[in-house]
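Here it is, the structure in full.
Now for chain A:
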Amino acid sequence: MLTTLNPRIFFGCAVLLALVFTAVFAPWLAPHDPLTQDLLYGSLPPAWSVGGEPAYLFGTDTLGRDILSRLIFGAQPALIVAVAGAGLAAIIGVSLGLMAGFRGGWIDSSISRLVDVWMAFPAVLLSIVLVAILGAGLGSVVLAIAIIDWTRFCRVVRAETMQQAQLDYVVSARTIGFTGFQTLTREVLPNLWPLILTLFTLEMGIAIVVEAILSFVGLSVSSDMPTWGSLIRDGRLYVNQIPWLLGLPVLAIAITVLGLNALGDGLREALDPSVRV
Partner candidate 1 sequence: MNSSSTVLDIAQLHVAAVARQRFRQRVTMLLRDVSLSVQAGEVRALVGESGAGKSMIVRTVLDVAPVGVKILSGQINLLGLDWLKTRALERRAHLGKDIALIPQDPLTALNPVLRIGRQMGDLLAQHLPLDHNARRELMLQWLDAVQIREPMRVLEQYPHELSGGMRQRVLIAMAFSCKPQLILADEPTTALDVTVQREVLALLRQLQRQHQTAILFITHNLGIVAKLCDSATVLHSGMVLEQGSVAEIFSNANRHQAAAYTEALLAATPRYDRPGEMLTPVAPEVTTALRQKAAAFDKRYANEHRIQLAQAD
Partner candidate 2 sequence: MMIGPGATEQDIAQLKALYGFDQSLVMQFWLFLQSALSGDLGTSISLKREVTELIGERLPLTIELSMLAIALAVTLGGLAALLGTYARGSWPERMLDSLIGATIAIPDFLWALAGILLFGIVLAILPAFGLMNGELRFTPATGFYLTEALLTGRFDVLGSMMVHLLMPALSLALPLTAIIARVLKASLIEVMGQEFILLARTRGYSRWRVLLREALRNAAIPALTLTGVQFTFLVGGTVLIEKIFGLPGVGAMAIDAVTNRDLPLIQGVVLTFALIFIVVNLLVDLLNAALNPRLRGA
């Protein structure tokens, strides 16, 4: 598969690596502590414009906290939410999808019906209501993402499983005496990993956006630990005075989403060249 390395995968991987790197090494990368307030230096413009300080490259927010540092530290919740949220959604969706696709019958129809009804709800509204019920915090956000978007995994995995179940190797597995569960996990699932991986990368992008939206609405982490969404919320309020407070996180999220999407699309293309996205 390395020979099919196309520019999308390359770009996507680069973005993903940058995100991980930033999140892991945030304490060393960030010039300041993201929580330290310095009211003397509040609402500073970026270092290159009039009134800016070289110490605060992109300026500070109203409480004197360095914007760039907050952005860098914001990569941490972003990554956590992306991986955990997408992961949980994957676990739920893949399990149900496997069951529906393998068993068929009433299990399939009930799960399919559930998926249809679930997908009819508007995601934004649902997530907001959910987190309002569950209470603020990163855990709720992760749970909300999984609850809303597991259907994405379920549908695709179900379709693939149904196809795979017709193939010979599955039948022969049954004849050796594998139980259904063993067949699923040892024979079918390994064939689905590439597909699941593709969906996972796409889901990560979605998770980051959902977290940003929830932060924006005030329903994510409640401490003043920075998330990109909370930066956007403050930035929106003070967009006329400190535009970079909005601009940086928007850029960060946009690049991350584009990168993860490119990775997902690139992987999908590499898996099935007949599908030209």
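The candidates came about this way: all candidates are chains of the complex that A comes from, given by their letters.
The definition used in the following text is that contacts are C-beta pairs under 8 Å (C-beta built on N, C-alpha and C of every residue); 3 or more make two chains touch, one makes a residue touch a chain; residues count from 1.
Given the structure is predicted, the values throughout are model-derived calculations rather than measurements.
K.L.:
Taking the stated C-beta criterion, I'd like to know which one of 1 or 2 contacts chain A in the complex.
P.N.:
The single touching candidate among 1 or 2 is 2.
K.L.:
Where on chain A is candidate 2 touching in the complex?
P.N.:
Within the complex, chain A contacts candidate 2 at residues 120, 122-125, 128-129, 132, 205, 209, 212-213, 216-219, 232, 236, 239-240, 243, 246-247, 250, 253-254, 257-258, 261-262, 265, 277.
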